[in-house]
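Omission of a single protein chain aside, the complex is shown with its protein chains in their original locations.
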Amino acid sequence: MNNYDAIVIGAGHNGLTNAAYLAKAGLKVAVLERNPYIGGATVSRELHKGWYYSNCSYVCSLLRPEIARDLELPRHGLQVVPFGGGATFMRNGDHLGNYHDHDRHYREMARHSKRDANAYDRYTADVTKQTRLIRPFLMRTPPDPTSLKPRDLSDLLDFAKAFLNMGEAGLADTIAFWTKSVGDYLGEYFETDVIKAHMAGSGIIGTALGVYSPGTAYVLLHHYMGDVDGNVGSWGFARGGMGAVADSIAKAFKSYGGEIICDADVDQIMVRGRKTTGVALRNGDEYLAPIVVSNLDPKRTFLDIMDAKDLPAAVVKKAENFKIRGSSGKLNIALDGLPIFNGLDPKNPVMAGDLHFTDSLERQERAYDDWKNETWSKDPYLDMMIPSLTDPTMAPPGKHMMSVFVQYAPPKIDGRDWTAEDKAGFEKTVIDQISTYSPNFKDLILHCETRTPQDIEAEVGLTEGNIFQGELTFDQLLFNRPFPGYAQYRGPVTGMYMCGSGTHPGGGVMSAPGANAAREILRDLNKPNTVPGGYADD
Amino acid sequence: MTDFDAIIIGAGHNGLVCASYLAKAGKKVLVLESRAVPGGCAATHEFAPGFQVSSCAQWLYQLSPKVVSDLKLPQHGLAYAAEGLATIALDETGDHLRLQGDSASGGGISSEDQKAYAVFRKKMRKYAKLMKTAYDTRPPKLVEHDFRDKMTFAKLGLGMKLLGKDDMSDLMRLILINIFDVMKETFGSSKLQAAIALDAVIGTPMGPRSPNTVFTYLHRFLGEVLGFEGATQVKGGMGTLGAALSNAATDLGAVVRCNTTVASIDKTHDRVTGVTLSSGECITAKLVVSSADPKTTFKSLLGYHHMEAGLVRRIEQIRFKSGTVKVHLALSGLPTFTGLDQSDLGQRLVIAPSLNALESAFNPLKYDESSERPVMDISMPTIHDPSLAPNGQHVLSAIVQYAPLNPKGGWEALRAPFMTAVIAELARYAPDIASLITAEELLTPADLAATFGMTGGNWHHGELTMDQVLMTRPATGISQYQTGIAGLYLCGAGSHPGGGLMGLAGRNSAQEIIRQGELA
Partner (left out) sequence: MNSPTRATMLLETPFHSRVADRCKINDWGNWMGYTTPNAYFDVELEYFSIRSTTGVFDLSPMNKYRIQGPDAEAYLNRMATRNISKIGINRVGYTVWCNDAGMVMDDGTIFRLGESDYRLCSYQRAIDWLLWCALGFDVTITDETEDLAALAVQGPTSCTSLTEMGLTDLNTLKPFGMRTYDFEGEKLMVSRTGFTGDLGYEVWVSPEKAETLWDQLFDAGKEYLIKPFGSYALDIARIETGFIQAGVDFVPAEEMVRPGRARSPFELGLSWLVDLEKPLFNGRTALLKEKAKGSRYRFAILNVDGNKPADHSFILKGDRQIGTVTSAAWCPTAKSNIAFAQLEMPEGSIGEEYVAEIYYQRELHWTRLLAPCKVIDGPIFNPKRRRQTPAIPH
């Protein structure tokens, strides 16, 4: 019999995390996955013998350490290895290195501007203040500011206290930070274009906004609020590729008795009398459970696998208005050897970090203009990595795996679907940009997987290929995520929950939405909580 | 003994309003204005022999009715040539969209959109009312608030709750987002979307996709709850408002001196003591109240060397970008707009074909370039007020976006081509326009900055973005009209609640000065 206590739709990292905590509490849980493999956007596939492609997400920082530790993910095979630094290559042949070592980083910045190098300390302190403000709330359910329930009021008070503690000036800075454009924000610290451009990248990655759009400073914060081993803002690779994250959570889930069913394409969440009863697959199979948790994004959840007649009209409207924009694409490239970049010693440690070729805010903003005009950026902002410099398991010895995240790529070209020619043109644009700075790059390419937002949507099921399951703008954060009134993981139908990145605190391979949702479900079931609290930051 | 209780720098509308309220409270007030006429941006000038036009703002939207009645402005000459004008979004083929009050018609608009338009405006009115609560008083401090600030918070909190759960949560969602998305989710007609979005971006260096443009829309919409249903045209041009304010101030006992440039704000030891004029004359006062924008006030008049460096840094970081240009045309006769009845030429005409067209017009501004296809807000003031032009001839005045303060090639190179682009755009709707032009004037952001002393040419004395409003306007620590420097206050649009010919900054500032008791 296909009877369960809870069914989780989607074996992405959040679905698996959610399922693991439910199973840990003693529930009989099944995770249903449409694809023949698990992971969602946290996946690594051996597309060619010996080559592991982290097809979607490619770096790891935000994964909550509380969860990794609690679910014993290291025991289940997860190893996160930090990488050092990064660089932005400039059109004049120079570059800006981002060194892991503070002093060397200072010297490198000072080579471009002593003032900026000095201001970096003030910048770091100010950004750290903001990360410290937000981090304690990652593992908490956002309170509903319109509610008068004691729990909401007391949580709101906690929020208010954290803010008020910053003092008048500190609080004003916070409001400014949350609403400013990343370009303006960086302009308050730095004078050098390449330094601003290097940092501004974090403000636009995965976002359908430009560096001059108000609100992008928060996106920068979103990329800074993680940590690797307590180093806030550090990023690392999951050894063996990002799939290792999902695989380890899956193993934890199974160790609690959970069941993962692949090739199970959910057609509909079944609702009877305003209560969920289970799900029906496209092949007609039914799985029954009083709890159904959707790891899909809010649009897919409410507009695709739920029937409008089962939902309040306002929810359908909110889901329709939910902003989830495809803005990025990806190239995964297998290389015959290490590419050489102009002006950079191949042994330089920054090679192992994130590499970029956009040396000014203006170029970043123009890249966004192309997206607004419904075409891919002709001079895109690339976030490029060579994970095989850090993790030898990604490629055969002597060969290299390269991951190129491309900002911007629209979900549709001039309002129509991407064609094969579009995709080839997109691929060529990216490869041409890289080869401008790396003369031997083209000759090293063995095979390349190019993914447009449309491909990502088709394979992973992220609407428009949006990597965060919804834009990270203030109107869709905290108690507004995914939309006001539904930010506490509960759906509008009894027994139906959301646990994806479309819920607080959002995307970026955090697993926090999955865990937070599990806590709320267990609360509703009057079961003891199995989800750990957040670590205190001090 | 000082010469005056208070010296107000700048006879712009906020300076005059502040002066009037202080004079009304029995204070001895001197207003100093560098231009020949009072009024600041509320000005009329002759741009060609016999042709008069409102120099900056052309429509009155937001003037506080309290200010109008307290200062008895109608008695001092303020009169309207036309009120409650419709907005007509022009269409190249002549299928124009007409917006009047809550009704939308023409332009192929659907009945759903018509209904949605009324609903949308109702909702905006609710939000604007709430905003008015905040605008009518000094901005409360968030942490170091006193009893008065607590009361403001209580009022705002209550107002929020009274919106009801749905509207309250919707406001929290809307307030930071862009008008583009709100238009897309609310209306089907691209003409309607663009006509509304134009209001959100006019006077700002933002495009419809820029988050924060719902806020700027609400700022402009505030006029609707102040009693201005649609655009109002001041008789004799906006200068009449300036003159009326000046008369009111004078009538209340304030002295208004024009052609008098303040060279510096004088500071001895640790307080401001008066001003020195460009003539070298020194005038002393217990207080100096500046209606100049914060950068002009602190950098040029007071001098950064008289301030602590942290405040200097905050002032330097205020953004004053502008993309707004004023175009004035003298016309030998009435132009023919395709499909537009002659009787409608006196309405507010806008050229904003679609959201994408607005956004495309905006894009170049980011790179200090100008729009190829500018968008505009057009007034033909001579329809309602023939005295502004020689008999039978007309004036066309347009607020045009976008062009930068400092174009990459300099304004001398851009002036002619940009004017050509503006006229070409007008000609798409009024094909005979070029043949009627007898004189023309283009006021670039640089011209406006120079003429009216507005840093960056920004009409609001500082962009109206969420990080530059309320307790952060003009900067943290100096949001309640005090500057932290004894004897120096602010009363201009650079302070809460910003620009738009409201007069509220001037009024709130005067109230705060009186409350502080420094002139008691």
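Each chain carries a letter (A and B) given by its place in the written order, and its residues are counted from 1.
Throughout what follows, a residue touches a chain if its C-beta (ideal position, glycine included) is under 8 Å from a C-beta of that chain, and two chains touch if they have at least 3 such contacts.
Computed from a prediction, not measured in an experiment: that's the story for all the values here.
Screening B:G188, B:G227 or B:G310 for touch with the missing chain picks out B:G310. Within the full complex, the residue among A:K28, A:H48 or A:R104 touching the omitted chain is A:R104.
For the chain left out of this panel, the touching residue among A:L27, A:V80, A:M166 or A:V460 is A:M166. Where chain B meets the omitted chain, the residues involved are 268-270, 299, 303-313, 316, 477, 484. Touching residues on chain A toward the chain that is not drawn are 101, 103-104, 106-107, 114-115, 117-119, 121-122, 124-125, 128-129, 132, 165-167, 169-170, 538.
We take it that only the chains that are shown with their structure count from here on.
Work out the mean CA point of chain A and of chain B, and you get 41 Å between them.
Note for the complex: chain A touches chain B at residues 145-146, 163-164, 166-169, 171-173, 175-176, 179-180, 184, 187-188, 209, 212-215, 314, 320-321, 323, 362, 365-366, 369, 372-373, 473-476, 479-480, 483-485. Remark: chain B residues 141-144, 165-166, 168-170, 172-174, 176-177, 181, 185, 209-212, 317, 319, 356, 359-360, 363, 366-367, 465-467, 471-472, 476-477 touch chain A in the complex.
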